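All protein chains but one are shown at their positions in the complex.
Chains: A, B and C, in written order; residue numbering restarts at 1 for each.
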Amino acid sequence: MSGNTFGKLFCVTSFGESHGAGIGCVVDGCPPGLELSEADIQPELDRRKPGTSKFVTQRKEEDKVEILSGVFEGKTTGTPIALLIRNTDQRSYDYAKIQQVFRPNHADYAYIQKYGIRDHRGGGRSSARETAVRVAAGAIAKKYLKQRLGIQVRGCTEQVGDIHCEIRDWSAVYDNPFFCADPGKIPQLETLVEGLRGEGDSIGAKLYVEATGVPPGLGEPVYDRLDADIAFALMSINAVKGVEIGDGMRVAGMRGTEHRDEMTPQGFLANHSGGVAGGISTGQTIYARYAIKPTSSITTPGKSIDQDGNAVDMRTTGRHDPCVGLRATPIAEAMLALVLMDHYLRHRAQNADVVPATPRIPG
Amino acid sequence: MSGNTFGKLFCVTSFGESHGAGIGCVVDGCPPGLELSEADIQPELDRRKPGTSKFVTQRKEEDKVEILSGVFEGKTTGTPIALLIRNTDQRSYDYAKIQQVFRPNHADYAYIQKYGIRDHRGGGRSSARETAVRVAAGAIAKKYLKQRLGIQVRGCTEQVGDIHCEIRDWSAVYDNPFFCADPGKIPQLETLVEGLRGEGDSIGAKLYVEATGVPPGLGEPVYDRLDADIAFALMSINAVKGVEIGDGMRVAGMRGTEHRDEMTPQGFLANHSGGVAGGISTGQTIYARYAIKPTSSITTPGKSIDQDGNAVDMRTTGRHDPCVGLRATPIAEAMLALVLMDHYLRHRAQNADVVPATPRIPG
Amino acid sequence: MSGNTFGKLFCVTSFGESHGAGIGCVVDGCPPGLELSEADIQPELDRRKPGTSKFVTQRKEEDKVEILSGVFEGKTTGTPIALLIRNTDQRSYDYAKIQQVFRPNHADYAYIQKYGIRDHRGGGRSSARETAVRVAAGAIAKKYLKQRLGIQVRGCTEQVGDIHCEIRDWSAVYDNPFFCADPGKIPQLETLVEGLRGEGDSIGAKLYVEATGVPPGLGEPVYDRLDADIAFALMSINAVKGVEIGDGMRVAGMRGTEHRDEMTPQGFLANHSGGVAGGISTGQTIYARYAIKPTSSITTPGKSIDQDGNAVDMRTTGRHDPCVGLRATPIAEAMLALVLMDHYLRHRAQNADVVPATPRIPG
Partner (left out) sequence: MSGNTFGKLFCVTSFGESHGAGIGCVVDGCPPGLELSEADIQPELDRRKPGTSKFVTQRKEEDKVEILSGVFEGKTTGTPIALLIRNTDQRSYDYAKIQQVFRPNHADYAYIQKYGIRDHRGGGRSSARETAVRVAAGAIAKKYLKQRLGIQVRGCTEQVGDIHCEIRDWSAVYDNPFFCADPGKIPQLETLVEGLRGEGDSIGAKLYVEATGVPPGLGEPVYDRLDADIAFALMSINAVKGVEIGDGMRVAGMRGTEHRDEMTPQGFLANHSGGVAGGISTGQTIYARYAIKPTSSITTPGKSIDQDGNAVDMRTTGRHDPCVGLRATPIAEAMLALVLMDHYLRHRAQNADVVPATPRIPG
């Protein structure tokens, strides 16, 4: 398949550019009978939307989703669900001046090397705008997972520059533009981001995402392991440079006696593995971390080349975020939900008639 | 597809268990006309093989590969290449005693939850023995990449516990059992690993893998990005818990002015991105790091349960590695080669007739 | 993948119902740099459109296509091309009366057995309306095949009931509503179809489709043979019940001396095989025939059941065709073009660097 389809049984095929007619996707494989309307999807899009606070890009997009197919009388029918989000704020003149040059560390240069052509308006297909599609499709998966299986997916910000946030209050995540579960850190985050905007610079971030209530048994080793697909899903998000499951990169310094998750009839004694063993869910909470690079769309000039190969000094203008990582949480939640939904369908395809032969311990 | 096929155009379908008749794979999609014999594959298998030093598991496997099909008169024909490695040393009695219990932090419990049945002999399908198949298939990709495209894939160990190794001498990697490019650190590594064997404990590791000579343009955004597929490939290796591309998790603390890779007509000024932008190769060196957890197969007893749900104290015996990460380099090289080979074929499917419209700068 | 994606490298993912908001598709994998606009697609849609003559259904659909993405400044960019056709004439009240019953020999009963739910408005997803999407996507493939490879795809009607048409004048096909290349038979066809409308009955048809200029080498044995994929593509069209390649079913009565296509340095002496040998194109004209059943949407009452399981007498009203086969030609052309386009990309993925080692004879 050609790169724009995510999933094997719960398949999301994405389309659209930053400044074209619109973006959207086709979700194929959704089980029939799920209550679904735009009202299930729109709130997730609103969480991701640019322009919701002064800390993120001021581009104003309605991001209003329309369900074109696959739903009849309020329920999914088992046929493809097409979603469309029209682009409304397409000030492509902002980008006219960068038409002839490659922005450093953007996809511009790579795209033209690959395709021999590029849509220079706001990055075209490489724009983070595409992530709205993921959020929309993920909202369907999220609903199914929660309603039918009791699985909940959620995420928060863990680090921005050298500010580290802890998970103190999940409910706070929805009340601040940083997706921060550590309310005491919000003033520091505000100061940092406002400062960066003034300096014309940007900053990276580390984020956390988890799924609770996942039954054991999801994952298709040896290649399509649950953790491998989570790594794929998170690394496919724009600007992500690292992914960790469970203890992540820290395991390099750990001992077996420290890392192994011992089991008792009452449950696991630890969850260093992040809820996956041998590529299959264990019934524990699945959790991952991912790091997002500082955006290169900054107003501090940088060296680059133009389309004729000449050296230029490049300064990005237009509307951009000092910390793109601040908008990543709804996207990562969506991707994790899509992975779980796909693996749930794959698991029951092969194993729907399996009678578990063993006692199951609490996750 | 069902979880045991890697790649979309250069497809490796793997089979086999640790203690069954054998392991192997079918490689479908290899271009015709490549000179190929067992002599191209066997050396890579020998690099991975257990029992080559006292620092890794003493299991003695011949790991002798047979090409069953797809090669005629010394050349690939374009038809499927089947590889078979018979199991020869299957002392499954070593495992008889663990038949009724779940080893903590192994795939045992997850497998039986998923399938309702498990092959308890040495982990069955979940055994690291399956990675020999990856190495064998990867050897074919490596040969094509090197011979036809000048791409070289190589890796080394970067960290074991708190011993950090640098890349001082690539040639040393092939001379020591630690795949260490920092010869001065070898005595410390020897002491560490021998000590762990005595203590009945194990240790994690961080490793590095790179590909040089990769042309720009490989990668299929928005989902099947080159970096997303590398993350998938590396995370699919047994015991890997984290994957980093370029600066990796460190980007969380970096600024845009520091991280962006500026371009000049003479080439890139840095490679923080690890050779990938927007999911597409830039022509720079592609590099990644991955962390491998300390194996849970240790002789220090741990809490677990048996198949009737009773609490047991579990002590793994049999032949195991104090640091499974030490054998990971050939496997990661193989996986990176498979990803690049697959993306090369995918790229030319769509873009074989593209005339690059822009100056190309040195990688 | 979930049933609504056609092709492996040139992938068409279809969505939409007969009486929903619209129908459309995402075409992923199209090579970049192809000139493309709605004007390339609309004429093909117009050829398929209902309501163009009194001999086919009087449903009036604009079938106006909009390209939502993947095209920039008049050229494909290599990113997904989304096509949308809004539904405009959705008189679903025509279908209200059949809401509670299953039309005999329609997909109604099968759909509700499969999904537990159905969209009863005009057949929903099972409506032949979906074939407009195939025609739209096929128009892109057709353009590429013709412009870049010199491949031409065309088709015509060969039999309607007991009226047999020959290929006497290809240019006539575009001038009559029967896609008939045998102008002398048109009065008989008119009489037959008008008579059937009066009788409340319908009739089947046999059709012919061919591709000229196809280079040798397309097809991926042993399963994804070119002829197997053509059979799949044609049988996937609504109401098709039989597919023949070359001599087709007639081979059951033929001898080897009669059927084999002998070769000379000047070319093949015959083309009984329909341009495919061993699943791979030979360079000869590829041709196939397919039979379309008489539609069951007729005004002559038939026995059926309702949703409570009671016996009913069922009479379809609404707008329908006495011979649905008469509209199949543009659809079959589109499907053949999609198969060839997909196989062309698959072929060059694996074999782009093959230097043919043998003399090539004329097709």
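Descriptive notes on the structure:
The rule is simple: a residue touches a chain if its C-beta (ideal position, glycine included) is under 8 Å from a C-beta of that chain, and two chains touch if they have at least 3 such contacts.
What you see is a predicted model, and the numbers here were worked out from it, not measured in a lab.
Taking the complete complex into account, C:Lys206 is the one of C:Arg48, C:Lys206 or C:Arg327 that touches the chain left out. In the full complex, the hidden chain is touched by subunit A at residues 9, 29-33, 78, 148, 345-346, 348-354. Seen across the whole complex, the unshown chain contacts subunit C at 1-6, 8, 14, 102, 104-107, 109-117, 125-126, 130, 159-162, 196, 201-206, 216-225, 227-236, 238, 241-265, 269, 272-274, 276-283, 289, 291-298, 300, 302-305, 307-311, 325, 346-347, 350-351, 354-361. Interface residues of subunit B with the unshown chain, by the touch rule above, are 1-5, 8-11, 13-17, 20-26, 28-29, 32-33, 66-70, 72, 75, 77-82, 84, 114-119, 121, 124-125.
Throughout what follows, only the chains that are shown with their structure count from here on.
Counting C-beta pairs in contact, the chain pair with the highest total is A-B. For this pair, subunit A with subunit B, the centres built from the Cα atoms lie 26 Å apart.
Averaged C-alpha coordinates give centres for subunit A and subunit C that are 38 Å from one another.
Distance from the subunit B centre to the subunit C centre is 45 Å, each centre being the mean of its Cα atoms.
Shared contact sites, meaning residues of subunit B that touch two or more other chains, fall at 346, 350-351, 354.
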